[in-house]
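Read through the structure below, which is laid out as structure tokens, and then see the notes.
Moving on, here comes chain A:
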Amino acid sequence: MPAISLTHYVVLSALLFSIGLFGVLTKRNAVAVLICIELMLNAVNINLVAFSKYITPADFVGQIFSIFVITVAAAEVGVGLAIIIAIYRNRLSVNLDDFDWLKW
Partner candidate 1 sequence: METSIYSVIAFYGLAITILGNATLVIFARNIVHSVLFLAVTFIAMGGLFLLLDADFLAAVQVLVYAGAVCIMVVFGIMLIQRSDMKATNLFNRQTFAGAGLVALVVAMCAVFAGRTAWTDLVAAGEVPANTVQAIGELMLSKYVIPFEVAALLLLVALIGAIVIARDEEVKANAGN
Partner candidate 2 sequence: MDFPILLAILLAPVAAALILAFVPREEHMLIRCIAAVGTFVSLALSLFAYFTYNQEIGGLQFVFGNNMPWIKDLGVTFFLAADGISLPMLLLTNLIGFSAVFASWNVNNRPREFFILLMLLITGVMGTFIAHDLFIFLLFYEVVVIPIYIMVVIWGSSKRVTKEYAGMKLTIYLLIGSAFLLVGVIALFVKTTAITGTPDMSFTGLAAAAQQLSPFDQTWLFALMLLGFGSLISMWPFHSWSPDGYAGAPTAVSMIHAGVLKKIGGYGLVKIALYMLPLGAKFWAPYMAVFGVIGVAYAAMGALAQKDLKYVVGYSSVSHMGYVILAVACMDVIGLNGAVANMFAHGVMAALFFSMIGFIYEKTHTRWIPDMGGLARQTPRLAVGFMLAAMASLGLPGLVSFIPEFTIFISAFNNYGGLAVVGIAGIIITALYVLRAGANTLFGPPRPEYDHLQDIKGPELVPLVVLGTVLVVGGFLPSLLFDMINSGVMPLHAAINDALQLGGNF
């Protein structure tokens, strides 16, 4: 059985990212889209930590970067949910198909 190498992590990350992307592109529910964004961010984190381990083991740059990503992601979820709630209050819907506001 071959040893686990950087490539494995990268592939895992790519797959997870793709799954998240697919969700972002195709889900109707705004909360689901938010969740899928978290998946994509996690995929990135896997990459960062893996690179940290294999390429710069002594520097922790990747890990620290991941910590910041997690921080931002947490903030993003908070604000994102607040926005979704606000929209829901106004429109009584979180179905993205109901919204085509991004045009003039």
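How were these picked? Simply put, all candidates are chains of the complex that A comes from, given by their letters.
Convention: a contact is a pair of C-beta atoms (placed from the backbone, for glycine too) under 8 Å apart; a residue touches a chain by one contact, two chains touch by 3 or more; residues count from 1.
Only a predicted model underlies this, so the values are computations on that prediction, with no experimental measurement involved.
Enquirer: If you apply the contact cut-off given up top, which option from 1 or 2 ends up touching chain A in the complex?
Expert: Among 1 or 2, contact with chain A goes to 1.
Enquirer: Name, in rising order, each residue of chain A that touches candidate 1 in their complex.
Expert: Touch residues, chain A against candidate 1: 1, 3-12, 14-23, 25-29, 31-32, 34-36, 38-39, 42, 45-46, 49-50, 52-58, 60, 63-64, 66-68, 70-79, 81-86, 88-90, 94, 96-97.
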